[in-house]
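Only one protein chain is missing; all other protein chains are in place.
Chain lettering (A, B and C) follows the sequence in which the chains are written, and residue indices restart at 1 in each chain.
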Amino acid sequence: MSGRLTANRYGKHQVRVSKIRRPRRAPANQERHEFVEYAVDVELEGAFDVAFTAGDNRPVIATDTCKNTIYVLAKDHPLDTPESFGVAIVEHFMGRYEHVSRCVARLTETVWDRLNDSPHGFVARDRATPTARVELARGGQPVVNSGVEKVLIAKTTESGFVDFHRDDLRTLPDTDDRILATQLSATWTYAGEVADFAAAREAIVNALLGRFLDHYSRSVQETLYLMGQAALEACADMQEITLTMPNKHHLLANLAPFQRENANEVFVVTDEPFGYITGTVAR
Amino acid sequence: MSGRLTANRYGKHQVRVSKIRRPRRAPANQERHEFVEYAVDVELEGAFDVAFTAGDNRPVIATDTCKNTIYVLAKDHPLDTPESFGVAIVEHFMGRYEHVSRCVARLTETVWDRLNDSPHGFVARDRATPTARVELARGGQPVVNSGVEKVLIAKTTESGFVDFHRDDLRTLPDTDDRILATQLSATWTYAGEVADFAAAREAIVNALLGRFLDHYSRSVQETLYLMGQAALEACADMQEITLTMPNKHHLLANLAPFQRENANEVFVVTDEPFGYITGTVAR
Amino acid sequence: MSGRLTANRYGKHQVRVSKIRRPRRAPANQERHEFVEYAVDVELEGAFDVAFTAGDNRPVIATDTCKNTIYVLAKDHPLDTPESFGVAIVEHFMGRYEHVSRCVARLTETVWDRLNDSPHGFVARDRATPTARVELARGGQPVVNSGVEKVLIAKTTESGFVDFHRDDLRTLPDTDDRILATQLSATWTYAGEVADFAAAREAIVNALLGRFLDHYSRSVQETLYLMGQAALEACADMQEITLTMPNKHHLLANLAPFQRENANEVFVVTDEPFGYITGTVAR
Partner (left out) sequence: MSGRLTANRYGKHQVRVSKIRRPRRAPANQERHEFVEYAVDVELEGAFDVAFTAGDNRPVIATDTCKNTIYVLAKDHPLDTPESFGVAIVEHFMGRYEHVSRCVARLTETVWDRLNDSPHGFVARDRATPTARVELARGGQPVVNSGVEKVLIAKTTESGFVDFHRDDLRTLPDTDDRILATQLSATWTYAGEVADFAAAREAIVNALLGRFLDHYSRSVQETLYLMGQAALEACADMQEITLTMPNKHHLLANLAPFQRENANEVFVVTDEPFGYITGTVAR
């Protein structure tokens, strides 16, 4: 039969694990817990071709074993940041299995914020979700990408869009006052060692949000670029950042048929179609 | 042809509207905006049978007109709470169309929290979503139900489950220490006029969260009941509250095969199947 | 503390089970399998108040036990239809636990169609999903509701909407030719014993689809009513049927600004807002 296997990759996705951390041992219900939850994808490349081409499973680390591994590593690791746990995961697979040539771990955190300053009560956040991606190739160093997802932000003025390309397919008028709303996501890389991934993320997210607000936006594009610059300024270790800013449209409702003025007051909210803008800013 | 029409109802769903409120007029970019967003469902009952049985559309207020109406009402109304806007919607339809016998509005708020104390910058919250349902029947008064959805909370100790029914289909062991996590939702009714729906909701949610934490939970059932009582205590106007507390399971990972102890430390997080518990607590 | 428990209910949701049926025993890989998959919700009412009010779990059949039960019953039952399995579930819970006063089972089938006439190959269908709901109260008989969900159908002509209510909030023009598209769902009840739920469902769905096509539709309302009548005619055992037909809008694209005619040719497809129409037709 014809057909060569030119690439392959496999692993386990959506391994969801939570952990109670007990920083200081204390009598039972006086312990002050920390509570973390990650969803982990792990993928392997290496000398697995025979499984595909010859039905020979001997090199295959079952995806079920990959899952077991995540739980065991979650026991042995402090789960302090998704980045550090991602590094532990890829180093485990590369260290233990010589025939694996590349391992990638992707992590998404469900952030549990402390509730009412309780020692053991938490409420989950669903915005500004931290993400990490760690890749390790045989002979190399772990490459860490950090990120944040699902940051739904808006400015209700100080945004316009004028003088864009005009031709016979354009119907959108110029406007010097509109709502700019976006579901921001970002990923970034670091130049060297990072002492504290959580502190870096916090500084970066704060810089992104602050810059989003601090200027009159002439386009999503301009604001994206300024936000990328702000992030680079806020984190000296950052090498480059990619921002994705889909336009979450709030369209001025047409109230003219109903004898109402609508001076940027009432808007129709739509999910699709949506404008998609992405850009990368580097040192 | 056989078959009588015994019930019918129609309307428009997922009418999503946002509004910029400008409490005090001020020079352009010094205005301090408020920003609100609702998704509205409206449904009508009444003398619409001929549309079904005779193809006679004359009584039918098009669902497109229902949509227009929401936008126009959003212009005329302050959109201060989903409850008050819901009342305005049902009163509009009942007041304008004599052949409508019943109108129901359901509203879900996307809460836009102020960002960095900016006068026009906002970040959307995706937890603890306010909801309202208002129903008005011909000759009656609007009946308001308030609610809250998507409150994902956990306590990492102070929860157990023992001595439940034992038979040959039970395999779950007793435990006096477990994670209790739930995605709380609640709806409640009021005994009379309510001065401030937003203040009532805040008091109720705070009471629910506080009670969730303040005791050793012997079951989701017990905690649900205590939370319902706390809500009744916190809001004198409330008549009854229905709580739904699906169990968001964090199951102790079995690390025994890997020679690791797991003293309530590492958990497998699953979405399904899930325990479902609901109850109503009334004065 | 104030607050009486006035209602409660609990159970397990999303218990997903599949089963290989081997109608005739045959040498290993010559068996002709059937493959079925259900997602089951089960809910119980009864003498459970003490769990809520006194933390007394002795009457509580753990939701984990409910889950075990579904798997065990799936072993003992042929899983020939969701209705018959639903009956078996509610009869099990009512028969075994005297303190349960009411049991409800809801089932959704993932239909696995045979693939290429293979004895053991299947492809899942994601449209026209069968559903069932069975309720049994102490002292009564099981009440079976059958249904079907996710039937996305359209007619590209033979549909119009004219002469509907006209006022200052109406902007939609009359049209005598439009696309009518809907995601049909239906539930129905039976007058007496039903010999073959699967045959009944097939006859009903065929009648619904046939009637959807066979006339010029003057409104979704009219078509819904005609479809309900057709279903009653097709299944003598049916007592009443409730149809829900949300409008999946295909809106004529406005190509006038681009010097193109659009004689019902190109449409903008939107998911929201959407018209919602429901009605019940009974003998």
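One rule holds in what follows: contacts are C-beta pairs under 8 Å (C-beta built on N, C-alpha and C of every residue); 3 or more make two chains touch, one makes a residue touch a chain.
Not measured: the values here are computed from a predicted model.
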item: Among A:P59, A:P78 or A:G210, residue touching the chain not depicted; value: A:P59
item: Touching the absent chain when the full complex is considered, from C:A47, C:A154, C:A199 or C:A236; value: C:A154
item: Among C:I20, C:A47 or C:V162, residue touching the chain not depicted; value: C:I20
item: Missing-partner contacts on chain A, residue numbers; value: 1-16, 41, 43, 48, 51-65, 67-69, 72, 96-97, 161-165, 167, 169-172, 218-219, 221-222, 224-226, 228-229, 232-233, 240, 242, 246-247, 271-283
item: Residue numbers in chain B that touch the chain omitted from display; value: 168-169, 171, 257-258, 270-272
item: Absent-chain interface as seen on chain C, which is shown; value: 16-20, 28-29, 31, 33, 35, 37, 39, 68, 71-72, 74-76, 112, 115-116, 118, 120-127, 150-158, 179, 209-210, 212-213, 216, 250, 253, 255, 257-258, 260, 262, 264-270
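By our rule, only the chains that are shown with their structure count from here on.
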item: Copies chain A and chain C touch via same or different residues, half shared test; value: same
item: Rotation in the CA alignment of chain B with chain C, degrees, nearest 5; value: 180
item: Intercentroid distance (Cα basis), chain C paired with chain B, Å; value: 24
item: Whole-Å gap separating chain A and chain C, where each centre is the average of the chain's CA atoms; value: 37
item: Interface hub residues of chain C, defined as touching at least two other chains; value: 169, 171, 271-272
